[in-house]
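Shown below is the structure under consideration.
Every protein chain of the complex appears in place save one, which is left out.
And then chain A:
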Amino acid sequence: MAKSFRGGVHPDDRKRYTASKPIEIAPIPEKVIIPVRQHIGAPCSPIVKVGDLIKKGQVIAEAQAFVSSPIHASTSGKVVELAEYPHPVFGACMSVVIESDGQDEWVEGLPLQRDWKTLEAAEIKEIIRQTGMVGMGGATFPTHVKMAPPAEKPIHTFILNAAECEPFLTADHRVMLEQSERIVTGMQIAMKVLGVSKGYIGIEENKPDAIAVMNKACTGIAEIEVVPLQTKYPQGAEKTLIGVICGTDVPSGGLPMDVGVVVQNVGTVVAIADAVEKGIPLIERVTTVTGGAIAQPKNLLLRIGTTFAQAVALCGGFTEVPVKVIMGGPMMGMAQRTLDVPIIKGTSGILALSEADVNIGPERPCIRCGRCVEACPMGLVPSMLSILAERNAYSVAKEEYDLLDCVECGSCVYVCPAKRNIVHYIKLSKAQNAAMAAKK
């Protein structure tokens, strides 16, 4: 029996469009738009000027703070513009626009060859920082920060989040099938940095081939164990994943490190392996381009800075006018207003959803059916949170209904027969509470 958690939902996963399609290497775009902020934390400052000739892998924006991550050129060419461009997460962001010279030439010294076993943990941590590693599942938290927990929080377990519970997305699935060895190497490196001896790979049961491949890749490596998980959303939400695999829940308001766990995404550990063994910075990633409105859904290896429009064109364009275009999965991804936004380090998917996919419908009053309460993996009362937000009772939501424990997984909205935008209300309430706290 696969492990599972309380609550959750079972949407049609619709991974069938791309699950069997090997990762396709996208051609180098003529132009890339690289935002200087692709992570949670402080933005970087550009260190190149218009007219500069630059090489692939060269640092183009430097991190100024600890919780930040440098940005590298994803191909060689000329900097033609430094300007605000649409950004998939932050609305607009200072971006470095590079016109490709078609040579795709590496910066001097890259790629190199290095044996990670000979490196000290501190050296690896510095490599991870310098190569711009961030969580590639979507949250984009700088990896070097996650890998440097404070001394009073000893880490004993590493979890590779390979659940990929979001419908539609198959990027991690394909990476597991095609690069299982790299995943294991990346995991071993991460475990060495953290000094942990136990690692788990949590994979949903709807990917039996990935479970088999990863099991094979782990044979003879006693410290890594593959854990099949029940196919249920949000199996891959950090808190539920830790609860399921370790049997310990992250305390309210706490972080995984509070229970001695670090969780990383599949793409991230592969990037770590490349960074440490070859010196390659994070300049490309596997992204699933799919959805009911996409002509030929694919898993693409895309350069950071490729626009959504270019990625969609590589997949044969649209078959119908999309109602929504999403960065990430359909449950937690972000709706985009334009296709001119670039792929960033956290772009796990591009979804073009058709009218039939979204099923929005007019919002009705809550009929207290309780489906959201049953679906909530955090054990909250989502219906009440939405009603309190409608009444502007934001502080009541926080103090009496545990607003801040919501992980915004969207399960409540998915099951709501009244089509209530509960997560919208919750985000609003959190923002209002933050604003009230700032005023004090």
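In the analysis below, contacts are C-beta pairs under 8 Å (C-beta built on N, C-alpha and C of every residue); 3 or more make two chains touch, one makes a residue touch a chain; residues count from 1.
One rule holds in what follows: contacts and distances are computed from a predicted model.
UniProt records the chain missing from this view under the protein name "Ion-translocating oxidoreductase complex subunit D", selected from "Ion-translocating oxidoreductase complex subunit D", "Amylo-alpha-1,6-glucosidase", "Ethanolamine utilization protein EutJ" or "Carbohydrate ABC transporter permease". In the complete complex, the residue from A:Y17, A:F318 or A:Y394 that touches the missing chain is A:F318.
Take chain A: the residues that touch the chain left off the picture are 6, 9, 11, 167, 239-240, 243, 247-252, 317-326, 330-339, 351, 353, 357-362, 364-371, 373-374, 376-381, 383-384, 402, 405, 408, 410, 413-419, 421, 423-424, 427.
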